[in-house]
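In this view, the complex is presented without one of its protein chains, the others remaining in place.
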Amino acid sequence: MLRFILRRTLQIIPTLLVVVLIIFVIFSVVPGSFISSLMSEGRNATNADVMAHLNQQFGLDKPLLVRLGDYLWGLAQFDLGISYRTREPVWNVIEPRLWPSIKLALAAMFFAAIIGIPLGFIAALKPGSMIDSGTMMLAISGLSLPEFWFGLLLMYVFALQLGWLPSFGYQADSIRHIILPAIALGVSPMALLARTTRAGVLDVMNADFVRTARAKGLSEPRLVRGHVARNVLVLVLTTLGLQVGSLMGQAIVIEKLFSWPGIGSLLVDSVAARDIPVVQGAVIVIVLWFLVINMLVDVAYAAIDPRIKVT
Amino acid sequence: MLTRLGLIAALSLGTATIAMAQDATPTDGGKLVFTAPYGNSITSLDITATPHTQDEIVAKALNRSLYKWNPEKGQPELDLAESVEKSDDGKTYTYKLKEATFHNGDKLDADDVLWSYNRLADPKKALPGAEQMLQIAGVSEFQAGTADQISGLKKIDDMTVEITVTNLADPGWNLMSNYAPIYSKDYAEDQLASKPNGLGPFKMANYVAGSKIELVKFEDYFEEGKPHLDKLDIMLMGEASARDVAFRNGEIDVNILGPVQYEAYGQDDALKDNILEVAEVYTRNIGFNPKVEAFQDKRVRQAINYAINKDLIVEKLLKNKAYPAVSWLPVSSPAFDRNAEPYAYDPEKSKELLKEAGYETGLSFSVTATPNESWGVPIVEAIIPMLSKVGVQVTTDPVESAVLSDKILSDNFETFIWSNSSGPDALKYLTCFYSKTSQTACNYVKFSNPEFDKLVEQAGSETDPAKQADILRQANNVLQEEAPVWFFNYNKAVMAYQPWVHGLKPNSMELAIQDYEDIWIDADAPASRK
Amino acid sequence: MRLRFNLVLGLLLAAIVIIAGVFAAWIAPYHPIIDADLMNSEMPPSWEHWMGTDGQGRDVFSRVLYGAQVSLTVGLVSQLINSCIGTALGVSAGYFGGWWDDLVNGLTNVMLAIPSLVFALAIMAVLGPGLPSLLIALGLTNWSWTCRIARSSTLSLKNQGFVQAAKVAGFGDGNIMRTQILPNIIGPVLVMATLGIGGAVLAEAALSFLGVGIRPPQPSWGNMLTDARELLRAAPWAAVFPGLAIFITVLGFNLLGDGMRDLLDPHMRTRRA
Amino acid sequence: MSTPLLEIRDLTVHFPLPKPFLFGSTRVLKAVQGVSLTLNEGECLSIVGESGCGKSTTALSVMGLQEPTSGEILFKGKPLTGPNAPTRKERARIAQMVFQDPYASLNPRQTVGRILAAQLALHDIAHGSEASHRVADMLSRVGLTPDHADRYPHEFSGGQRQRIGIARALMLDPKILVLDEPVSALDVSIQAQIINLLMDLQETLGLSYIMISHDLSVVEHVSDRVAVMYFGRVVEEGDWHSIFSRPTHPYTRRLIGSVPDPDAILSGDRGLPDAAEIPRNARFSPDVSRKPDPHENVEPSQLVSIGATHRVRLAQ
């Protein structure tokens, strides 16, 4: 098992390298620069000397390949560089955003799972019925609204009209603050999970071993508990993992809307400010999160499914 | 250059309405939940490292500069100095510093001032605040590397500093800047970004990056009896619609309003009495690049000014949260000509002018614009049908805000729509249209007009404020006639506040920047603010 | 029963949207850009303006119709690009295996790992806002699922008798992929594409929200919605109708995709048999 | 003796298994280990054995669908493998294949006519109406009607599909037909028709067959010669009569003994076969109850002749 984790960890490196390269290439041709973003407010022209000095300070006057080399060399030493914008080490900029981001992703996934999986189950138990149609329609409806639109709707209803929940912000120790953004972010994975679960349950219910279990005279609840649930979980796990893994990157819009201090909003701000080291750093974190979660999913598979050998 | 001290003293706030009862005696204690509306994050807690207003909103609570802007009087005034003596030649100023304490307990002395200004001017540090230092004698030598230190800065004794400047202008205009605060020389520089140490009325308690800054009253603040508040939270909220919900929900105490909300709040009985509005010194405009041949013709530029019904746009799109522009200088400027009339909406005249200029048909151009609702793509969308009625085809060239200035400075545009500072220092901002001012400085439309140049030169050498204002008024009128840009509007900044909040000031420089030490909340504040 | 219901509903909704888009120029009573009357901005729905007017005084109904054109173009074309890339890579990787398969797999993983919105955002930043950029940005960033499905389908097909038979008969690999494999994986690829259309329409909205969508004043539902979010109280119709249009489109194509998937699903087939 | 039509020499096929990370050597699954067989003109050679014995891999190697790890395959003395191997197109004229699963072996998206005619065009044998003429001809030859050409595979029964599969294999007029379990997926009643068809075609067209099968009764009925494979090796090989009347290798005996044959049972000759009852012959080290590990090398052994045409593997 350890060896498996080690190997998967090593496999992350090339993926990460390609990601870094892609981002680097894209942002080397992107119009606008960190310097020009300094005067984006259109108020005061920034001193030209200051700009030149800044360019020099951040090595932006060096050729592209040298910059890439420098960056990769730094990366190899776990150094993400210095943020153009804040002039702090990139890690210091990213680190405070990490926990809120993870929290939001997990909370959204929790919401998606506790709603989506039962919905899928309910739909699959009576395939073709109105219940099936209804639940699936509900699930799809959830993801048919643009995120920010859905988020605004939640704000209006639950914060303004009903006054149940705060409309924005992050509080380290408050569950109330996370509910609305988590729901807004969780709808789309919820719909996906409901679908996957439905398909999975249908699949498993049609499996030969369920027929065997029926032939053994098991009651339906025992059948579902003992033979269906785990097998469905195996089918749903991939979706679950991919979703948790990608939620950090998908949270951009929601984070902006709810003033949630996550990696996503940092990323958008940094793209807008052309703070490339932070963009790189944030993307690396998002990608790492994805890869690590998927590694954990694989480990979980090994724990659940004896057919999968982990070597 | 001549001093313009006092010239702006008459800066009129004209339309600013202050509905607050300022007569009540401030009470101490409680918490204010303020908002920083220009994004979901701040760049740095060290204001010297950033040029963003968003950061200034926070810095205003943490730091103090030698001077400060007095929004009510419309001029700079001493802040960290008790008194100043001006030399006879008007170029050397001797400051007697106040007794003040930094958040870490250090006492303010002359070395702190010297250290702070040297640091700002240091070219190796490339700090945006360096711009504020340029007036001090010896800075250019220092920056060029020919001098080890700034010759214009002298310590007389522990509490006395002498500053020599290069011209007759009041250094207060530069040294009041929030980007040029006084830091403690004994405090580790690399800590400034995360653990700021200033002289301001509040000190950092908790910073949640990307979310909020929690500040607490600094007990040793140098102004007696201030600040009134015990706590100050600054929420970083860039989304206007989210801010709207939060304000209506009572989660935040102040809200900078956009046009739509301005209208909505004004119509809402519960909200309309607690609105603070001020004419800000920004002029929104569409700049015509003379590299497009048609724009070299004055008649074309005027025609466009005639063709657009800006009153309607201001009314409908900006919901009257702006003042239709007459020329470049804003209404609050002393050089503003109260008798001048803005370009009227006159499509017929416009057509005529275009015909004369030979552009009856076939004129088309694109407007480089950011998504900004008040001076971006939506405005361009509104002028498209208007200009199409006079036969001018307009397309949008939407860009991110980071790209706009890039495109302008590299002369890569046909026209742009932007919001530019136009005050309070009228000469400084009219000089932007001086033919010798480069495009990368601020003559974005490469304006060149001998008559205008002459007036600006004349104004620069005029020492009598009243006369100077007169000349500038003329120059401003020339500008209107020449129409190097489409004069759109002057911004009206609007802030809504909860009824229990007192002490907010109509700051025409930037309404979102408030003197926190003067704000207080009354007994009607909800429990969460106590 | 469910099958028919959802499929038919999906088809119906998709058809409505497509018809609205294709015939926008004939149906729309006003020009979506030029016919703007600021005097009559934010008018509630009336006989002249079925869906009211927006903040610029433009007819929301006309803009929703023209928006269908843009949103559909975004959805269909970007999915076409995605499907082509994904299918080409997936089929060839599955068919040839070896280093090419490893490479494609690696690339797919990279694409899955980078959030597509971030990727699209970056591409939009490079290319600047506008329809062509949007098509490229969304077309280049969402092919990984199609690729995976195409690859796994190819893997299961390539050892089937008819593919082997084609090899034995002397057909070249390209020919086999084109005539033997492609027609047999088009179903699942189509399902992915259908589901992706909805995703692309939503992505357009998200990018508009982030300020890098379609070039205004060209109407797209995303930028109509983004423009109108401030007007939610003053002129809700300006936001509700484009929102509804997105909802209907995404719902329609998703139902269509689900219905098609059920149709291809052997379980559902035996159920009906 | 003249050159055999097809000669398989020392064919070995290894499949690499996923490499253990960092440590350990690459492991391989030895599917076929040193198989040598010959096929003479007009002959039907059957390869029998149980699942996983390597018989299908051998067949795929003959067809060029599986690259051998070592060894060579010669057609009329010319190599079909290695650097001088013919192109896929050239090889198509030599050998064709009939697949096991009649449902998976026809492209569901093409009409029967297209399935059959495409190769004619590819090999530039016939185009257009000439091609359809030939297709119609072939369809009647395999017991279908020309109008079947316009239909899609799903419109046919299993037996009819297998006929189409045979027709497809014959379109290019190959010398050798490899039959991979040609009837095992079919109903008993259909099996007879297909077997008869195959036998008829072999005679009229002078074809040579390599038949892969696990069904000994079919093998006995159709084959001229039989090779028995067990875990990647040929353990016994000879003409059909010798193999069935005098099975010598214990595995062959066990295989034959396991076939539930109604006649034998009813006549009381044999009861239920039992592995334990198979006579053990010390000479042949018949420890067939223990499975050899397919990953490991079995000690070298060889086939020894025990009759004019009968050879058996002798373990040392």
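We just call them A, B, C and D in the order they show up, numbering each chain from 1.
What we mean here is this: a residue touches a chain if its C-beta (ideal position, glycine included) is under 8 Å from a C-beta of that chain, and two chains touch if they have at least 3 such contacts.
Note that in this section contacts and distances are computed from a predicted model.
Trainee: Given the options "TIM barrel protein", "ABC transporter ATP-binding protein", "Na+:H+ antiporter MrpEFGBBCDD, subunit G" or "Dihydroorotate dehydrogenase B (NAD(+)), electron transfer subunit", which would UniProt use as the protein name of the unshown chain?
Mentor: "ABC transporter ATP-binding protein"
Trainee: Take the complete complex as the reference. Which residues in chain A touch the chain that isn't displayed?
Mentor: Residues of chain A in touch with the missing chain: 206-209, 211-219, 222, 226-227, 230-231, 234, 304-307.
Trainee: Mind listing the chain D residues that contact the chain we can't see here?
Mentor: Against the missing chain, chain D presents residues 50-51, 187-193, 195-196, 199, 214, 216-218, 220-222, 240-241, 244, 254-266, 272-275.
Note that in this section only the chains that are shown with their structure count from here on.
Trainee: CA centre of chain A versus CA centre of chain B: separation in Å?
Mentor: That pair's centroid distance is 38 Å.
Trainee: Averaged over CA atoms, how far is the centre of chain C from the centre of chain D? Could you give it in whole Å?
Mentor: Whole-Å distance between the two chain centres: 49.
Trainee: Give me the residues of chain C that touch two or more other chains.
Mentor: Only 125, 128, 229, 232 qualify.
Trainee: Give the residues of chain B touching no fewer than two other chains, as numbers and ranges.
Mentor: Touching at least two other chains: 241, 370, 399-400, 403.
Trainee: Using the touch definition from the top, list the residues of chain C that touch chain D in their complex.
Mentor: 160-162, 164-172, 175, 179-180, 183-184
Trainee: Please give the residue numbers of chain A that touch chain B in the complex, ascending.
Mentor: Interface residues on the chain A side: 31-34, 36-50, 53-54, 56-57, 85-88, 92-93, 96-97, 100, 152, 155-156, 159-160, 163, 166-170, 172, 255-262, 265-266, 269, 272-274.
Trainee: Going by the contact rule set out above, which residues of chain A touch chain C in the complex?
Mentor: Against chain C, the touching part of chain A is residues 14-15, 18-19, 22-23, 26-27, 29-32, 127-129, 132-133, 136-137, 140-141, 143-149, 152, 156, 195, 199, 202-203, 206, 242, 245-246, 248-250, 252-253, 256, 267-268, 271, 283, 286-287, 290-291.
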